[in-house]
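Quick one: the structure is below, and I'll ask about it shortly.
Now for chain A:
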Amino acid sequence: MSVKPIATTRSATGIPTGRLAVWWLLASEVVIFGGLLGSYIMHRMGHPEWAEAAVHTNTWFGAFNTFVLLTSSFTAVLAHQAAESGQGKKAAKYLLLTMGGALTFLLVKSVEWTIEISHGYTITANTFWSFYYTAAGLHGLHVIAGAIIMGFVAADAWRGEELQRVELIGIYWHFVDLVWIFLFPLLYIAK
Partner candidate 1 sequence: MIEMLQQASSYAADVDGLVILVAVLSGFWFFIAQAVFFGLIFRYRAKPGKKSKYVTGREKHLNRWISFPHGLVLVCDIFIIIGSVNVWYNIKQQLPEADRVVRITGQQWAWTFQHPGSDGELDTGDDIYAVDELHVEVDKTYHFLLEARDVLHSFSVPVFRLKQDALPGRSITGWFRPTLTGEFDVQCAEICGIGHGLMAARIFITDEAGHAAWVTQNTPNP
Partner candidate 2 sequence: MSDNHHVNYKRVYLWLLALLVVSVAGPFIGILSVTLITAFGIAVVKANLVIQNFMHLRWEKTLAKWVLITSLALMALFVAGAAPDVMRHEGQNWVNVAAADAVDRGVVDEHAEEETDVAVAEPGVFDAVGQFNLICAMCHGSASDGMGAAGLALDPRPADFTDPAFWETRDDQRVKTAIRDGGVAVGASALMAPWGALYDDAQLDALVEYVRSFGPTGQ
């Protein structure tokens, strides 16, 4: 590990530098997902016939995945709580649980997609399915990225280092959860 520059330790706004950066990162993510979901919503409202395609999404898969992500968010916040009180090992364990949630989410997703694709609902079937796979896929990439970063943070936390990062990855993870909270009604419930 290289030594941190003095700049990193300063905090003129009162928000620690890492957390400030995460908020800005989330703002840039909000506009990425906003652009995609905004486009989807506009098309969806202009195309009542998409409801026909949306019938074929499986609400139970979606609901189960919502449950998984909410639970993993819960464990992420418990990890943060542990890290705040300096319990690095406990924080790492909770982060591992969160990563388990991510893995479960991805597994369920892959089963769900396999079933849908085998029924002919591929990404090119119609534009509803294009949006469905693109939005969920982009979200899935965030899940994967979050889980990988979480692995590094957990390893550090286990050694009691960089404990403030537990909160940062947690905030990011809650955001991933939030995106899904909106994707779930948009793609699954509204039919």
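Behind the choice of candidates: all candidates are chains of the complex that A comes from, given by their letters.
As a convention for this text, contacts are C-beta pairs under 8 Å (C-beta built on N, C-alpha and C of every residue); 3 or more make two chains touch, one makes a residue touch a chain; residues count from 1.
Since we're looking at a predicted model, the values are computed, not measured.
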Check your understanding: Between 1 or 2, which touches chain A here in the complex?
Key -> 2
**Study point:** Residue ranges of chain A touching candidate 2 (in the complex, touch as defined)
**Key:** 13-15, 19-20, 23-24, 26-28, 30-31, 34-35, 38-39, 41-43, 45-50, 52-53, 59, 63, 66-67, 70-71, 73-74, 76-78, 81, 84, 119-122, 124-126, 170-171, 174-175, 177-178, 181-182, 184-185, 189-191
